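Please read the structure below before turning to the comments.
The complex is shown incomplete by one protein chain, all other protein chains being positioned as in the whole.
Labels A and B are assigned to the chains in the order they are written; within every chain, residues are numbered from 1.
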Amino acid sequence: MKNLFRSLMSLVLIFLFSVGFASGTLIGGFDVGPGGDPQVIPFHNFAGNTWLAKIYSPLIMMTPDFGEATAEGSLSTSWETNAEATVWTFHLREGVKWHDGEPFTASDVKFTAELISAPDAVVKRTLLTAEGQPTNIQGWTEYNAGSATEISGIVAVDDTTLEFRLIEPDPRFFDSIRWFYILPKHAVDFGPSEFQSTDWWFTKAIGTGPFKLSAFEKDQYMELAPNEYYWDGAPKLDKLINRYFTDEAAAVLALESGDIDFTYVGADIAAKFEGNPDYVVFQGPSFVTNLFNFNYQRDAWKDKRVRQAFMYGIDRESILKDVFNGTAQATPCNDPYPNFWPEDANYYPYDPAKARQLLDEAAADGIDVRTATYDLPTYYSGQLPKDILTVMQANLADIGVNANPLFIDVASWRVKVDQEADFDFTYRGFGAGPAFIGTNWYTEGNQWGITDPMYETLVTNMNKAFTPEEYKAARTALCSYENEDATFAYFWVSTRYGVAKASIKDFYYFPAPGGGPYVDHSERWDKGE
Amino acid sequence: MLEIAASPKAVSPNYKAWLRFRRHPLAVLGSVMFIIILILALFAPVFDRYEPNKLSLADKFQAPSMEHFFGTDRVGRDIWSRTLHGGRVSLLVGFAAALVSMIVGVILGGLSGYYGGWVDMLIMRFTDVIMTFPQVVIILTVATFVGQGILNVIFLIGLFSWPGTARLVRGQVLSLREEQFVVAAQSLGARDFVIIFKHIMPSVIAPLLASLTFAINGAVLLEAGLSFLGVGIPLPTASWGNMLETARSLDVLQDGPWMWIPPAVMILLNVLAINFIGDGLRDALDPKHIV
Partner (left out) sequence: MQYFLRRLLINIPVFFAVTLLIYGLINLAPGDPIDFFVNEEVGISRADLAFLEEQFGLNDPFIVRYGKWLSNTFRGDLGFRFKNGDDVAEVLRERLQRTLILMGGALSVSIVGGVLLGVFIGMRQYSFWDFALTGLSFVGISMPAFIAGIFGLYLFSVKLGWLPSGGMRTIGVPPTLLDLLYHMILPAGTLAILQLATFMRYTRFSVLEIKQADFIRTAKAKGLPDYQVTWRHMVRNAILPVVTVIGLSLPTLVAGALFTETIYSWPGMGSLFVDAVLVRDYPMVMGIMLVIALVVLLANLLTDLAYGLVDPRIRFE
């Protein structure tokens, strides 16, 4: 008994000691999903930018207001284009050094582009540019096919000047290389085919970011130390640790017990921390619109009245208020950016009577969606999406439509939706950037069979738009048309959250996992007493 | 035991077992518990106070009260009603899956024991292969790609739970095969099929019954486990497993214990009751077992 007591006491002491020891160390669950994945590597995933940008730097970043691209915190200081928007010149920051003290030059940029575009590269095509269209860079296709020894369209003019030469004009090219993290030519010791299998990322990683790799334990954590060469001054923290969590509950419990200082959380959990003086809640839009994606290859959805009935039939107000607890915003179209929403958009207020009437009218013309039972697949998981779909299912039942929510994994999703288009409608997300919107959803070759010439016109106009004003007008026009047509049933953009201890100084977090990276000046973060 | 053996009347061994079962205190306790659970589940529409799937966002996340005995969940459904109706689904899956596994097990075990030789060899090695994996491992793997649905869950559990039964039946058949009445039937030219099902099976029924109770338990637990991992009974149908799954979301675990404690306790009580019954049955059927 005495021994037991003694060992318990020593446990307690160790515990106290370890907490005291941790000052100057910031431990968090960063970026991806509930807890953050410290194993993310550049050019491999679509998320993880908050963490990646601590170690590596891209040429441009996004401003904290989620709007424009910025040179702040990135490897270039400015950029410009020629009149046709076919040649983009980036002026690189002078005096930037890699973690090992070697100077950073434009040739590193070219090296990185060629590393990930090589014929035997395991990752490519989707990765050099955020929208997955590097084919617009001159010579990329030839290099990728192995018939050229370099990407001729990427030119290191001198150590601090870099040119991208495009085939087609792209007035918003700068925005599409936000995820293009630059790797050191002198220190990368693996070939393109070993991109994923090398352990360079976890043992020898070198970047130009404010922190450098100091320790890593698989599926446990990654530990970073300050980069004394960082061009904007060495970080104040002694250690920055990204701890791996498999689910949100574990991460939040760790935050509450003081094991970690910060974590990404879901909307329902964020509400618990709101108003608690010990914590700061960070929030930002997800830039993903959730919607019903109708399959136009099946006749029912070709009728606009049916689609509109689905919008009138879902009780958006209640879901936003009671299920999201006000953490999401209604959208008028696919576009998740409010600055492209027309002022006169129809938000289809909840009106089940009108929905039933529209369905009656469609039924009178031979299209009745109330006779069958539809599967409603989604790739979302977790409690909140389950609650949402439960309510939607009840709403739809109220207007006579039988839908069965199906929670499927990404692999089944890809077969069912992307390849075979074997669905009636799905609940899914549509993501976009401030200068990019995935028009392949409704232009030629889309998987759900939309054949509306109006879209071709609208999209062409938007792509041609040169100035930001023209672009805004054209993108807003696209939104207006989508809204009136109810091409899909657009619902909401949710807000994403992070919770940090209030005691961390100058901490900033932008919880938009798919977007970014955002300028958060992590070199200024501090955890002094 | 002695008295029974000395009793002048010829009593069937199954009847003797029943007498022993009736006197087994745990078996009686288990039976009572199980009957209560069964009644609550079967007559759920009588005992419930709300439609189990009826949501009411205005009443969400309420603690237990006179309005809602066990409170409400995140979309305002009544937990008491969902626990009752969830029991129906969980027990349905338990019974049906156990039945499927019994059928497969009896057929494979019967064939194996009766024919022996390479048939036996093949079937038993196949059994070994299936038994190499903990059921949940193999079912979880398959469940992710056959899709959700009550029927899928039943068949998945049933089709991967038979090895125990098959071995049991094989052992019984093996020992009965040499008995005189079987040999006699064979010499009279009875068909194999008839011999197996008419002459051999009746003697196998009693031990099967005990193994059935454990199979039901196994199936109820597997359903709950699969639903807990998110691949079991699809929404909005309630089952004890998918109600328990809500506890994986932190605000429910922390602030809404009424949402997950009832299904957890029901699973526990149900398993406990069936274990009592199974234990009683085993003791009753195998008197040597009682110490």
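Annotations for the structure displayed:
The rule is short, and it goes like this: contacts are C-beta pairs under 8 Å (C-beta built on N, C-alpha and C of every residue); 3 or more make two chains touch, one makes a residue touch a chain.
These figures come from a predicted structure and were not determined experimentally.
Taking every chain of the complex into account, the chain not shown here touches A, B.
When the whole complex is considered, the residue among B:Val28, B:Val136 or B:Ala190 that touches the unshown chain is B:Val136. Note on the undisplayed chain: of the listed residues B:Asp128, B:Glu179 or B:Asp192, the one touching it is B:Asp128.
Screening A:Phe245, A:Phe310 or A:Phe423 for touch with the missing chain picks out A:Phe245. Although one chain is not drawn, the whole complex shows that of A:Glu317, A:Asp409 or A:Asp506 it is A:Asp409 that touches it. Residue-level contact of chain A with the missing chain is found at 7, 10-11, 14-15, 18, 21-22, 25, 27, 39-41, 44-46, 122-123, 125-126, 131-132, 195-197, 218-221, 223, 239, 241, 243-247, 249-250, 253-254, 257, 259-260, 288, 379, 409-415, 418-419, 428-431, 438, 440-441, 445, 447, 514. In the full complex, chain B contacts the hidden chain through residues 26, 125-126, 128-129, 131-138, 140-142, 144-145, 221, 224-225, 228-231, 244, 247, 253-254, 257, 260, 264, 267-268, 271-272, 275-276, 291.
The rule is short, and it goes like this: only the chains that are shown with their structure count from here on.
Our note on geometry: chain A versus chain B, Cα centroid distance of 45 Å, whole angstroms. Chain B makes touch with chain A in their complex at residues 53, 55, 57-58, 60, 74-75, 144-145, 147-148, 230, 234-236, 246, 248-253, 255.
Chain A contributes residues 247-249, 252-253, 268-269, 272, 318, 321-323, 381-383, 386-387, 389-391, 393-394, 404-409, 412 to its touches with chain B in the complex.
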